[in-house]
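One structure, as structure tokens, below. Some questions next.
With one protein chain withheld, the remaining protein chains of the complex are depicted in position.
Here the chain labels run A and B in written order, and each chain numbers its own residues starting at 1.
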Amino acid sequence: MAEQQKAILVGKALTKQFKGLIANYQVDFTLNQGEILGLIGPNGAGKTTLVNMISGSLAITSGDVLFKGKSIKGLKPYQIGRLGIARTYQIVKPFARMTVLENIAVGAMFGRQTKKQGIRRALDMAGQIVSFVGLEKVRNQQADQLSVASRKRLEIAKALAMNPEVVLFDEVMSGLNSKEIDAAVALIHQIRAKGISIIVIEHVMRAIKAISDRLFVLHHGEKIAEGPPLDVLNNKEVIQAYLGKRYQQAVIS
Amino acid sequence: MLTQVIINGLLKGGLYALMAMGMSMIWGVMNIINIAHGSFIMLGAYITYWLFTGFGMDPFVSLPLSMAVIFLLGWLIQKYLINLVVQADIFITLLLTFGIELLINNLALLFWTADVRKVQVGYGAANFQFFGTTVPYVRLAAFILALLISAILFQLMNRSRTGRAIRATSQELDAAKLSGVRVGNIYASTFAIGTSLAAAAGTLWAILFPISPTMGGILTLKSFVVTIIGGLGTMMGPLVGGLILGIAEALGTNWFGSTYENLISFAIFLVVLIFMPRGILGVRR
Partner (left out) sequence: MGITIAVAVALPFILNNFDLRTATDILIFAILASSWNIIGGYTGYASFGNIVFFGLGAYTTTICMTTLGLGFFPSMVLGGLLSGMYGYLVGLPILRLKGHYFAIATLGLAEATKALVQNLNITEGNSGMYLPIPDFSIDASYRFFYFTSLAVLLIMLLATYFLLKSKFGYGLIAIREDEDAANSIGINTTLFKSAAFGLSGFFSGFAGAIYAYQQGFIKPEPVFAVTSTVKMIVMAVFGGIGSLWGPTIGAVTIELITTFLTDYFLIIHTLFFGSIIILAILFAPKGIYDIFTGRKKLGIVYFLDNIRKNRV
């Protein structure tokens, strides 16, 4: 029997309303310490909006987000980043005219500071991370000259450099080929092994199944299922909304 | 007395609206801020002046002429100059139009000297009484013309083929290209319409106020203010903005003194930009 898991990030009845559109409605979720929570759902379901609310990029219309028990609602993105929650962007946002190393170092300079992080320390830390994510070969290249897969790795590296306790990955595997996806899955496992709790938004089904401890599903802005992957993926509503009958048949057989 | 102030403000506001209409259109469609806007107003004013002193042509008659000449000039400038950098960083296009402004202004100074001129029409002082306020005929005529030209522009943009092409291009550049719209020409036409509107404002200005080659600078800035207050992306924006600015200036200078006119305009400008950057009618893009 699993020990009592400690929740590190909790969303309570999160709602986001734009002028006429409700993008998220009363979404609850729990991310436990050291766990990988997969977030899936059709396009437009409100996944990125949820991430934006957690990270402070979007104002929360109603509801709350608790990080280690304390509300982070209303904090600015940079404050949330410094507290220990890092995120990646679906369409990657590298600092184009800086080198790969410098990009990562910026994360170390401004992220969660457990020690006084000067430039030199930041660059050292970046040096370690650049190896960890497998970008040593291009460490001195300008970010805008990288391949798609490398850019995705850089996006992950920047988040890691912030020394986070929680990372929100927004479709880091889109645009990757099969081999690259496997590498990304391995990398995410290694990140969790460092003790970091992760929420992963993904469309690539085999990847999500390979990495998620639990899944939760958004549809039309609302949560329609949450739990262990096998339960969720066999949930009738989820299949209807997102996976399709063919998938169900494939799973059963 | 207060009504006189407000009437004055309204009449001037109509002129401001016409001035800003061209700038608003160019900005809205092509995302270009035309710093040389005031220079085109100045050119329109001078065309009217020279036709008046040279041929005795009544300024109201010269209006379509000055619009036509500047339409052509604007078309050429956009097509062969600005189109070359239209996709670049904003400050590139800002600097380019600034260079154009300097060039036009300095050429004007060179040929026409810095002397202040005035179109002295015989009927300039004629006015009528309206509920205790004095309304000069020329001001009223300028106001009505400004509204008329705006209405014509509105029709043009909504009914004609060119107008629809312009609107399509401004909303969805790639889709417009795919539909066969010759974007380079559309941009040229848009700029040309914008500058000819400026010329029209210039003609009307020349009837009411003195002119000089450097008159454009402050008018460009005022056009910004009007555009920002009213909001980009609508026809009515400059109209609303122009009237508001005209009245605000009239009231402000009445209370504080005429030297405060610019301070009032720019104070409003900054306040609107900071708190309501979309303006009153602005469309979310």
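FYI, a contact is a pair of C-beta atoms (placed from the backbone, for glycine too) under 8 Å apart; a residue touches a chain by one contact, two chains touch by 3 or more.
Please read all numbers here as calculations on a predicted model, not as lab measurements.
**Student:** Looking at A:G11, A:G38 or A:G81, which makes contact with the chain not pictured?
**Tutor:** A:G81
**Student:** Tell me which of A:F29, A:F67, A:Y89 or A:F216 is the one touching the absent chain.
**Tutor:** A:Y89
**Student:** Touching the absent chain in the whole complex: find that residue among B:V86, B:V119 or B:L281.
**Tutor:** Residue touching the absent chain, from the options given: B:V86.
**Student:** Just to verify: which one of A:I40, A:M53, A:A105 or A:V238 makes contact with the chain not shown?
**Tutor:** Reading the full complex, the residue touching the unseen chain is A:A105.
**Student:** Identify the residues of subunit A touching the omitted chain, counting contacts across the whole complex.
**Tutor:** Residues of subunit A in touch with the missing chain: 55, 57, 76-78, 81-82, 86-87, 89, 93-98, 102, 105-107, 109-112, 118-119, 158, 162.
**Student:** Could I get the residues of subunit B that touch the absent chain, sorted low to high?
**Tutor:** Answer for subunit B: residues 27, 31, 33, 81, 83-92, 94-96, 98-107, 109-110, 183-184, 187, 217, 221, 224-225, 228, 259-260, 262-263, 266-267, 269-270, 273-274, 277 touch the chain left out.
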